[in-house]
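Reading through the structure tokens given below for one structure.
As you look at this complex, bear in mind that one protein chain is not there, while each of the others sits in place.
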Amino acid sequence: MMDTLKINYREALRQALRESLLNDENVFLMGEDVGRYGGAFAVSKGLLQEFGEDRIMDVPLSESGFVGAGIGAAMAGMKPIVELMTVNFSLLAMDQIVNNAATLLHMSGGQIHVPIVIRIGCGKGKQLAAQHSHSWEPIFAHIPGLIVVSAGTHEDARMMLSAALKSKDPVILFEYTSLLNTEGELEKNLRECELNKSIIRKSGKHISLITYGACVGKALNAAATLELSGIEAEVIDLRVLRPLDEATFLASVTKTHKALIIEDAWQSVSISSEVSARIMEKAFYELDAPVERICGSEVPIPYPAHLEQAALPSEEMIVQKVKKILKHD
Amino acid sequence: MMDTLKINYREALRQALRESLLNDENVFLMGEDVGRYGGAFAVSKGLLQEFGEDRIMDVPLSESGFVGAGIGAAMAGMKPIVELMTVNFSLLAMDQIVNNAATLLHMSGGQIHVPIVIRIGCGKGKQLAAQHSHSWEPIFAHIPGLIVVSAGTHEDARMMLSAALKSKDPVILFEYTSLLNTEGELEKNLRECELNKSIIRKSGKHISLITYGACVGKALNAAATLELSGIEAEVIDLRVLRPLDEATFLASVTKTHKALIIEDAWQSVSISSEVSARIMEKAFYELDAPVERICGSEVPIPYPAHLEQAALPSEEMIVQKVKKILKHD
Amino acid sequence: MPEELTISTISKEHEIVLLQQMKLIRRFEEKAAEMYSKSKIRGFLHLCIGEEAVPVGVINSLSQHDYILCTYREHGHALARGISSGKVMAEMFGKIQGCCKGRGGSMHLFDKSKNFFGGNAIVGGHLPMAVGMALAQKKQKADAITCCFFGEGAVAEGEFHEAMNLAALWKLPVLMVCENNQYAMGTAIQFTHASIDIAAKGRANGIESMEVDGMDVKVVENAAKFGIGYIRTHKKPFFLICQTYRFRAHSMFDAELYRSKAEVEEWKRRDPIILLQNELLLKNQITVSDIKMMDQEIEAEINAAVDFAEAGTYESTTDLSKYTYSEI
Partner (left out) sequence: MPEELTISTISKEHEIVLLQQMKLIRRFEEKAAEMYSKSKIRGFLHLCIGEEAVPVGVINSLSQHDYILCTYREHGHALARGISSGKVMAEMFGKIQGCCKGRGGSMHLFDKSKNFFGGNAIVGGHLPMAVGMALAQKKQKADAITCCFFGEGAVAEGEFHEAMNLAALWKLPVLMVCENNQYAMGTAIQFTHASIDIAAKGRANGIESMEVDGMDVKVVENAAKFGIGYIRTHKKPFFLICQTYRFRAHSMFDAELYRSKAEVEEWKRRDPIILLQNELLLKNQITVSDIKMMDQEIEAEINAAVDFAEAGTYESTTDLSKYTYSEI
């Protein structure tokens, strides 16, 4: 019997931060309102009191400035954790992330490492309207030089950060604001997590549901519902969006011969496009039906709840689509 | 017999600008060094002298500032053409483009139109090294609300701008610096061009080569070479990267049953991923072989010519890949 | 420095209008908070309680042709501009009857007919746009100007400096208004800016800049008028910094750990509504019963706004993708 404890996602993130700060004095956290305010979403609450102003740094509204400063600090031997309050503000720092963090190692012929971790609150579904409801994992996943990971479970919320801090290269860590208040189970004996592997969250033989982030829960729920109809869906949490761990999903598709990819991000030029293209290239002859996708609708997210929900993948949509695909058998 | 004239790509761009400025006094051009310097690549040479400082505006190094100003001017009834000297600097203006230009119409419930045209010099292959050799069409093509077009031919270099200026919505127009000095043929009687259609640049029945931008020429050359071996490749210039004109390439694949997608951009989460995924979804049963891709290698672009060329799709790579795919027949 | 700012005489009627507008905004905000707690309004909700003198003072100085751009803390500005409280409330309820058909919500109020351009929720993101709108006005030789509101937190963003430099370089008719409420979320101004002299940042960009008491609506209005006059006369931008204070949370969830109750109370003693109301009472320009009547009228208007919002309808989900591109 596994010894587990209940924890909510926010608390898992907070424990991860605290542990990292305790373990290595070169680690520090900086971001807007991470200190005195306690974090826009209360994730870093109490850390300023525990670790002091040098290690928990509030920064001005200067996304390019402080992300660039994090990069510089990483170049000079520190281990900065930079929080971008939400992904919606990340474009302001995008030049720093792409042209500096992701590029310095190469340009310098291998001399300069940038061991920065950039944590980004991400996601849709809280009625925050068009400028505050982005899921831009696909944009980051396009960039060589970045390691892009996504914490779709409580375990990853708790464990990914310390793994990310071991990387010599820049890691973009997506966290999901819509999960903050959800409860999950965690093993009491925490296991180190790997930053280069997808994880099969539920195994099954009829179809592969490939997903990440806020959709992992939706896919698992859909799989549970499908189970009632005798359909055994395998749920793969990609976790690592760059570089993709294709071996795991290719093996799954080779077993199930069918796949549905699910993500909150806009559909065109997305993680799901890439996964579909890889299956096309490397498992085409295993397929019994075309790989399909359920993604965020390609609209700026509207404010009203009913329109927003209509723009997002849902458990129900997944169940229906799976049933439709399986008819092709 | 068609009446044609020879023109180089730079001159085609210049004529397009001049025509647009002559046709509508609300049109103005702004960008870094478009005026006194004559344009970083001499595209706008002479226009300052002809149209004056109000219509050809040099701007300071403030990408977010002047792109945002272009958006504001468009909201207030002008028809700005904003030049981002190269795509490499576009991330600095990305928040303006995504959170404002692409989003205002929706957020305002349809009240605010943003008829801006943003011209962006793009591409790799000039030994400009990692920070100056980007092909970020995929990033822009991910964004709903933007119209993203790519001028891979002299005709489009000459004609796309005036079509773009007719749009009520923001248009991102990619131009290719590697093509500037190339010569092409243009019909003397210019035809209006459509901004929502792909074009079959060469028809063929054995395989569909789907591409855009700087790779159109490579694909056409490869097709000519393949012709010598009796292989008739169809070459599709996507032209419009968002919203994709899927009808044209799906029809082609339905005819040829095979497809190869080619682009300079990094492979993961790219235009080619999306095209492959669409073919998967909508023409799976037409396929005789898996759709394949040749894209830019997933590395920051190195400075030396031999390494840079190794990182880019080439005519030869296309020819070989096509031959390999056709063996699957 | 510009010439000394003198409070120009202001009619009794107009003073009452200023009071009435501030009160309307205050009640509207309070009602919005109530509607939020009833889950009628969702997402983020930023109230301007305590800061009413700034939108009221500035917007009363503008003409209907002038363009206005604001932050996400803009309900008060929308009301001061004359967008009906019903339309604003309906927008926050997500109803078609809202000023953006419900698509925008609290942070994105737009009304083109009133030249009101948001409701912009990326801090600093609307400053370059404002510069561009003023650029269009200059090119079109329009008589109107553009007015852009933003917080002192936004002043740390690179876009503030880029926008200020462009406005000055191009000599644009734009009034930049910094609503310095001393905090950016939980970050006090001294933790945002190494030098808290915001006006100096305007001047470093060659822009005439003035700092005023943002709790006194008449001071604000006069300063705005002065700035607008300067813009018209000199054909150059003007930068107005209003010292003010947010009495409530940044948005709805905020433990306010970052400031003391005493500080809040201190500022509340300079409540712009009470300041003006007491002055008018003292000067006998208004009676207690006038005030009661005014409050009742406001209450009725706000209740009607809620009723209007409640009675409103939702867009159909089949229209989801509308407004992503223009209809052709």
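Note that the chains take the letters A, B and C in the order they are written out, and that residue 1 is the start of every chain.
Just so we're on the same page, a residue touches a chain if its C-beta (ideal position, glycine included) is under 8 Å from a C-beta of that chain, and two chains touch if they have at least 3 such contacts.
It should be emphasised that the depicted structure is a prediction, and the values quoted were computed from it without experimental measurement.
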Revision key, fill the gap. Given A:34, A:48, A:118 or A:147, the residue that touches the chain left out of view is A:147
Study note, to complete from the structure: By the document's definition of touch, the residue of C:15, C:159 or C:315 touching the omitted chain is C:159
Study note, to complete from the structure: Only one of B:8, B:221, B:254 or B:297 touches the unshown chain, namely B:297
Point to revise | Residue of B:97, B:130, B:179 or B:223 in touch with the missing chain, whole complex considered | key: B:130
Study note, to complete from the structure: Note that subunit B touches the absent chain at residues 32-33, 36-38, 40, 58, 60-65, 88-89, 92, 126-132, 297-300, 302-307, 310-311
Point to revise | Positions on subunit C where the hidden chain makes contact | key: 156-162, 165, 167-169, 191-195, 197, 200-201, 203-207
Study note, to complete from the structure: Listed in rising order, the subunit A residues that touch the chain left out are 28, 54, 59-60, 62, 64-78, 80, 95-96, 99-100, 104-113, 144-145, 147, 167-169, 243
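We adopt the following convention: only the chains that are shown with their structure count from here on.
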Exercise for review: Could you put a whole-Å number on the gap between the CA centroids of subunit B and subunit C?
Suggested key: 41
Point to revise | subunit A-subunit C separation of Cα centroids, rounded to whole Å | key: 37
Exercise for review: Please work out the Cα centroid separation of subunit A and subunit B, and write it as a whole number of Å.
Suggested key: 31
Point to revise | Junction residues of subunit C - those touching two or more other chains | key: 102-104, 108, 120, 122, 125, 158, 323-324
Review point. Which residues does subunit A have that touch at least 2 chains other than itself?
Key: 64, 88-89, 92, 129-131, 298-300, 302
